[in-house]
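With one protein chain removed, the remaining protein chains of the complex are shown where they sit.
Now for subunit A:
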Amino acid sequence: MVNLFKRMRKLRSILDVTVGTGAAILPTPATSTKEFPPITRLHLTYAQKIYNGHQGARHFWRQCLPRLKYHNPSIPMTVKQTEEQDGPAALTIYFAEHASNAATLNAAKDINDKYAPAAGESEKTAVVDLRDLDWKRIWDKVRVMTGAKEVQASAKEEEEVKKLEQMAVQSVKDQERNAKIRQTKRDQERMLQEARGEVERLRQT
């Protein structure tokens, strides 16, 4: 059984899911305004390898989508990884009723993402072209288009994040120190071994 402290340290990874870039609440039917209608779902398509600018899209999935999903548990989010390197790297945002102005301005018109699920009758979609975009810039774009409200980390969470960072720094130091201790021990053993060999040789002659 794994040590409880180890397990708890590992479980701090849940902080990554709640705090950071992408931790935001998308408009729901209750919080939507005329300018930013509620979001019904998200779909991301990108290719398996990073060539032709698919890197950012994957990073967006890895970094931002878990946080978005945590803060918006009721919004379905799907990801499709294709093997078509020349295919689209696109995020499809589904708005209820009508797309927001920012979305229609930013949306790419010429992308046809065949993997994205078809929009329902009352849904309007806006496709974002993610090719050659950094994941942070993708998030900025998504935030502007959807009108998502970012969740500020609480003081306690911030403190914990800071503590984790300090621990990471300290762990590098500790690793170096331990490596040095182990090395000196190994050296000593080797020297002892050599000395014993010397004695043996002297005895034989």
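As a convention for this text, contacts are C-beta pairs under 8 Å (C-beta built on N, C-alpha and C of every residue); 3 or more make two chains touch, one makes a residue touch a chain; residues count from 1.
We adopt the following convention: contacts and distances are computed from a predicted model.
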item	value
Candidate names "Prefoldin subunit 6", "E2 ubiquitin-conjugating enzyme", "Protein BRICK1" or "Putative mitochondrial large ribosomal subunit protein L1"; UniProt protein name, chain not shown	"Putative mitochondrial large ribosomal subunit protein L1"
Residue among A:7, A:137 or A:162 that touches the chain left out of view	A:7
From A:69, A:131 or A:149, residue that would touch the chain that is not displayed	A:69
Residue numbers in subunit A that touch the chain omitted from display	1, 4, 7-8, 10-11, 13-14, 17, 44, 61, 65-70, 73-74, 76-79
